[in-house]
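Apart from one protein chain that is not included, each protein chain of the complex appears where it belongs.
Here is subunit A:
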């Protein structure tokens, strides 16, 4: 994709001082290019350090190739940068160790995360990889909220976990490895499952 056609994520230009108005170009693993403001990049510790280390001038940004982010696809990266642009300039929360963390999901974030669970997990993975603390907090909170009041069977569907058949295949593989202890543990688990659930929770 050429530089001219690269999607630009919504930016309130008036809010950015002239000297700060520098857009970095990033490329996802499926070759989609994004232009992201310097201020938005600060939300990601990983990218912020990367651009600081590169020390690009405004000419370099335009002339040199886009910075490749090899582990993340375009669809996910678009969500990540939309989030960063919306929350640019906000302070990065520091973990004070309190539990449960007081995390509110703002309306914008709730809408952004109104996606299928597969994409949501990719977004979480990307937030962790790029070290975007607040995005990780809100997305993890969303996943935690999904668990409330659900049965293990419902949780399996929600969290995209392997079905019983796939589990069985894994179990057979473990048995073939002929580890007597592993088999013992599996049998105990199956026995309890057969008894109609071993837990009240």
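Following the convention adopted for this analysis, a contact is a pair of C-beta atoms (placed from the backbone, for glycine too) under 8 Å apart; a residue touches a chain by one contact, two chains touch by 3 or more; residues count from 1.
In this text, contacts and distances are computed from a predicted model.
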Checklist entry - Which listed name, "Eukaryotic translation initiation factor 3 subunit I", "F-box domain-containing protein", "Aminomethyltransferase" or "ATP synthase subunit 9, mitochondrial", is the one UniProt assigns to the chain that has been left out? => result "F-box domain-containing protein"
Checklist entry - With respect to the chain omitted from the figure, which of A:36, A:51 or A:124 is a touching residue? => result A:124
Checklist entry - If the hidden chain were put back, which of A:54, A:68, A:110 or A:155 would touch it? => result A:155
Checklist entry - For the full complex, which residue in A:70, A:104 or A:176 touches the chain that was left out? => result A:104
Checklist entry - Where the complex has a chain not shown, which of A:22, A:92, A:115 or A:140 is the residue touching it? => result A:140
Item to check | subunit A residues that touch the omitted chain in the full complex | outcome: 97-104, 118, 121-122, 124-125, 128, 136-137, 140-141, 143-145, 147-148, 150-152, 155-156, 159-162, 167, 186, 189, 195-201
